[in-house]
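A single protein chain has been omitted; all remaining protein chains appear in their positions.
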Amino acid sequence: MDTMISTDPWAGAVQDIIAAGRRMDRFGWVPATAGNISRRLPDGRIAITRSGGHKGHLTADGVIEVTADGRAVRAGDRPSAETLLHCQVYEASPDVGAVLHGHSVASTVLSMMEQGDAILLSGYEVLKVFEGQQTHDTTVRLPVFDNDQDIARLSGVVAPYLGRMPAGYVIRGHGVYVWGGTMDVALARLEGLEFLLACELERRKVAR
Amino acid sequence: MDTMISTDPWAGAVQDIIAAGRRMDRFGWVPATAGNISRRLPDGRIAITRSGGHKGHLTADGVIEVTADGRAVRAGDRPSAETLLHCQVYEASPDVGAVLHGHSVASTVLSMMEQGDAILLSGYEVLKVFEGQQTHDTTVRLPVFDNDQDIARLSGVVAPYLGRMPAGYVIRGHGVYVWGGTMDVALARLEGLEFLLACELERRKVAR
Amino acid sequence: MDTMISTDPWAGAVQDIIAAGRRMDRFGWVPATAGNISRRLPDGRIAITRSGGHKGHLTADGVIEVTADGRAVRAGDRPSAETLLHCQVYEASPDVGAVLHGHSVASTVLSMMEQGDAILLSGYEVLKVFEGQQTHDTTVRLPVFDNDQDIARLSGVVAPYLGRMPAGYVIRGHGVYVWGGTMDVALARLEGLEFLLACELERRKVAR
Partner (left out) sequence: MDTMISTDPWAGAVQDIIAAGRRMDRFGWVPATAGNISRRLPDGRIAITRSGGHKGHLTADGVIEVTADGRAVRAGDRPSAETLLHCQVYEASPDVGAVLHGHSVASTVLSMMEQGDAILLSGYEVLKVFEGQQTHDTTVRLPVFDNDQDIARLSGVVAPYLGRMPAGYVIRGHGVYVWGGTMDVALARLEGLEFLLACELERRKVAR
């Protein structure tokens, strides 16, 4: 992304988040006030979008600092309830530097249609964007978790799968979570996943 | 939206309307000369798009002042016939500061297919963008009213439902009306509603 | 469109054409080197896009002058074969100031599926953008003509319908022709027509 170079790690993280929000908005993946975006700095601080507000029109004020367990560092800042889902990804892997949560039409529709607990993605060249994938000739399992307004409970359901979800995961009727070592890697995985979900949705309209 | 700060309330309302029109145009929700956009100022004045003209290319001249019952304040200004539908929303609720009317493919197609008098939206996380909704685990009713070139008559049909349409409403084969306390809230609800209608349309292509 | 004011009518027409090409490209209606765009000046001169080249990246050099019967005024300029179809619209009506020809997915697909000689558009509010339409409660007939590489022959087939095609017409597997008194009116009709064709295509995917 066309982020300006900054020697201040916090400012760099904020720039990454603002640019990611604009990119996600361009594709329609952050409608209304949906979605949230975070970065973990080398010193362990976590920068994340504030609750509410449009993720396509972020300013530096829309990004707040939270602790590793998801509480606001500055009094009065209000993190999104879903901050916990970001924090557990960071906690599970020291290599993760960015987490993205978006709401696309394809992920929403496919996860609501899917009766099982996963969407299977097979035979696509773009699968190679996901961690550890070397070939199109494979099947990647994208877990689908039921939506829950109790995010602590939902994070408990997700937790056992962390470390073995190369394409991220979907919350039913809600959206996707993906991550990566850097924001560029996380965004590439998000674009790859949404591309594949768009393909799956098209195939289900035709291939009957 | 990236509106400049202005200390003049009228200029601020005009900027909100121009920015909303550009945003709606980006998504294809104001084709040709369709759609209209209004803001109510704290002093009660109503700013609304002039009849005709493209809502994606508005200038300050494309916004006029109307009275609470929809007549032009300045001689020679021609309000859209649909101005009445904006005014009745403002009249019904002192908290409303912005009303949006757009024409999307999804709202047009779904409302023409729907035999009943409402589209039911169930189970989506994005439902939480609508007034008073706290969970995805609910059903929001989006009323569908038959189109009518007699707008006074149409407004009479809509009137009894005001105050109990959290997602706004649809006119069959025509488009949606949504509103909010501020332009940002109205736009978020419009984006949320159009996202859900896009999901519904996709589901009907697949889930048979 | 955001055209600069110019006191030179030719330069104004060129600006209208360049802006229209960018707008059509934004919607994907001028893929590859498809489409052509013209304006008739008050003095009767006709400005039209040169053969070849991308209509989304036009410069003033991409616009040439042709005579009322479609020949290049300047030696060496090469008009598109389809120039004749523009000229016959201007000849049929002294009120027409702009003609647009675009290739959309919806118009291509619907015209190839249509076994008859017209697409019927009924019940849409947006029908009111077409000349003489006052209500949604009507049916507008969009003629579909078979494609022909012999444009003189094709223009002979179209000619008898001129003056009674309020929404323009479609060439099968090829694209639409629309026109208006000004470029803004022609563009509004094109946006309206493409919106309605997009609606028709969606309806045929669902309503079975």
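A few comments on the model shown:
Letters A, B and C name the chains as they come in the text, with residue numbers starting at 1 for each one.
The working rule: a residue touches a chain if its C-beta (ideal position, glycine included) is under 8 Å from a C-beta of that chain, and two chains touch if they have at least 3 such contacts.
Predicted model, so just to flag it, every value in this text is computed and none were measured.
Every visible chain touched by the undisplayed chain in the complete complex is listed here: A, C. When the omitted chain is restored, the residue from C:11, C:41, C:72 or C:105 that touches it is C:105.
Touching the chain that is not shown, out of C:23, C:86 or C:174: C:174 (per the contact rule at the top).
Touching the omitted chain from subunit C are residues 28, 31-34, 54, 57, 103, 105-106, 108-109, 112-113, 147, 149, 171, 173-175, 201, 204-205. For subunit A, the residues in touch with the chain missing from this view are 1-2, 27, 123-126, 129, 134-137, 184, 187-189, 191-192, 194-195, 198-199, 202-203, 205-207.
The rule is short, and it goes like this: only the chains that are shown with their structure count from here on.
One rotation lays the C-alpha atoms of subunit A on subunit B, and its angle is 90 degrees to the nearest 5.
A summary of chain positions shows that the Cα centroid lying nearest the centre of all protein Cα atoms is that of chain B.
Each chain gets one centre point, the mean of its Cα atoms, and the points for subunit A and subunit B are 30 Å apart. Distance from the subunit A centre to the subunit C centre is 43 Å, each centre being the mean of its Cα atoms. Within subunit B, contacts with two or more other chains are made by residues 205.
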